[in-house]
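First the structure, in the form of structure tokens, and then the observations on it.
Of the protein chains in this complex, all but one are displayed in their positions.
Chain nomenclature is as follows: A and B, assigned in order of appearance, with residue numbering initiated at 1 for each chain independently.
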Amino acid sequence: MNALTPGFADPVLDAQAAFRAVLEAMSRPGRVVVAGSALQAPAPLCRAAAAVLLALADADTPLWSDAGADAQAWLRFHCGAPIVAMPGDAAFVLASGAPPALAALQAGTEEQPQRGATLVLQVAALEPGRGWRLTGPGIEHEHRLAVTGAPDGFIAAWAASRTRFPRGVDVVLCAHDRLAALPRTVAIAEG
Amino acid sequence: MYVAVKGGGRAISAAHAWLDETRRGDPSLPELGVAQIEQQMGLAVDRVMAEGSCHDRFLAALAIKQSKGDLIEAAFLLRAYRTTLVRFGASDPIETAAMRLRRRISATYKDLPGGQVLGPTFDYTHRLLDFALAAEGAPREAAPEAGAPVGEVPRVTELLAREGLMQREVPDDAEPGDLTRQPLAFPAARPVRLQNLARGDEGFLLALGYSTQRGYGGNHPFVGEIRVGHVAVDFTPPELGFAIDIGDIAITECQMVNQFAGSRTEPAQFTRGYGLVFGHGERRAMGMALVDRALRAQELGEDVTAPAQDAEFVLYHSDNIEATGFVEHLKLPHYVDFQSELENLRTIRRSAMQDLAE
Partner (left out) sequence: MTAPETGYTFAYLDDATKRMIRRAILKAVAIPGHQIPFGAREMPLPYGWGTGGIQVTASILGPDDVLKVIDQGSDDTTNAISIRRFFTRVAGVATTERTADATIVQTRHRIPERALREDQVIVYQVPQPEPLSKLEPRRAETERLHALADYGLMHVRLYEDIARLGHIAKAYDYPVMVNGRYLMSPSPIPAFDNPKMDRMPALQLFGAGREKRIYAIPPYTSVRSLDFEDHPFRPIRAPHACELCGSTDSYLDEVLTDDAGGRMFVCSDTDYCGERQAGANKAAAE
């Protein structure tokens, strides 16, 4: 195994900044924010996804990942999150390739919908102002978000997942050092 | 002309300075040392450790000094300190059968292996004020020394269990919940209930335990055994894989023996109410054991009718740090919501008056 690259340079303040980026993204679905610009995460982990997990995952949050041994070793070392074999057992699901089906992830219960998983989904690029049309809580009128490299059939799967509300899965889309979030409330229409 | 009141910050600083002054009291008298509190107010220290959920006699004594003897305030200080401490891990379960006993009594047997050891107790003292204590510095006679207990001191409940008369507790390797990390959820498992009771308010446990004796959720308890003494605490660091003795703590354990009528699947037998608390705290341990047994009503198929059997009621109201905070928060300004009530009441009265006039 290669020597591990460092995590956050300032674990307290960098984690705070990354969290605020995710909070902003989750509060205003589709808005693109920057996170983890200074990180050197092992491939295929992108900087934004690395920042999200460093800020939020730990020993209390089972993690499923398809990102390979280097990324997993890095995440295990810096977050201490237990790696699980089944995506359905994970609180955080990191997908760098084709993600597991939304329906296969934890969605919580009617009484405890907060147990629904957070899917950290790496895509090729995120661009605001065009593309998908997002509406829902957090959005004044409509947000546009162009997602390059979204999984096939994602919009249909998302629409199906939304019918389970308040159960559901929340998604953080990551590309390079940019991220945008799709809380389970958001409605997505093709651009 | 009205001017909005300012100067709250100065008022707070001045109030705290005054508090410091009153804490010290008459400066011509010697100042209380923390060690004096720890030695001579030992039962207060024990209570603060129990309700503060932190076994540290020095810190508990310091908290008592700082709180001017307000024990709930002291427990609060200790809790707020405890929450900032780094966790290295969880100790191994303590073995109370191996306790170095100062006191051990059973109400169910006249004599038993290990014997009855009265120990340092208020029991059988006559509650007459001892004016000799007011004369400080008078030499006290040393208490007579007893020989150490000979041989094994088995738990009374174990003796009953061997005969099949006492329901055995099923060992459970599942990781117990941690109240200090996860919020209560219901149904609450027994380990969580016991954690809650162990640091619950002594007065609350006492009153609820008492209510079960008076018929509110009647169980019929006997003190199988109370033991007070020291046990070793072991910690097994995962990287070592073997246990290390990290010191002794003082504890009180109470096992109440309760009747159980039996059910279709189980023959009649005794069931246990369990109390375990930091320090020497018999009243607390007994109250805890009574309430623990009462809270088992549902799992034992008994009717849940009394407050002490109602897990949500008991567990949500046992914590005196939570309770005192919320009761005392009524001191904070509420004039905005009060104003809303005022206007609402005025409106309702106005329309009622109109209706009457019509």
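For this structure, a couple of remarks:
Operating definition for what follows: a contact is a pair of C-beta atoms (placed from the backbone, for glycine too) under 8 Å apart; a residue touches a chain by one contact, two chains touch by 3 or more.
These figures come from a predicted structure and were not determined experimentally.
Shown chains touched by the hidden chain across the complete assembly: A, B.
Screening A:Leu105, A:Leu126 or A:Ile139 for touch with the missing chain picks out A:Ile139. Although one chain is not displayed, its contacts with chain B can still be listed: residues 2, 4-9, 11-12, 76, 79-80, 82-84, 86, 180-187, 312, 316, 321-322, 324-329, 332-337, 339-344, 347-348, 351-352, 355. Across the interface with the omitted chain, chain A contributes residues 11-13, 15-17, 19-20, 22-23, 26-28, 55-58, 60-61, 109-111, 113-114, 116, 118, 137-140, 165-166, 168, 170, 183-185.
The criterion applied here is as follows: only the chains that are shown with their structure count from here on.
Chain centres here are Cα means. That of chain A falls 44 Å from that of chain B.
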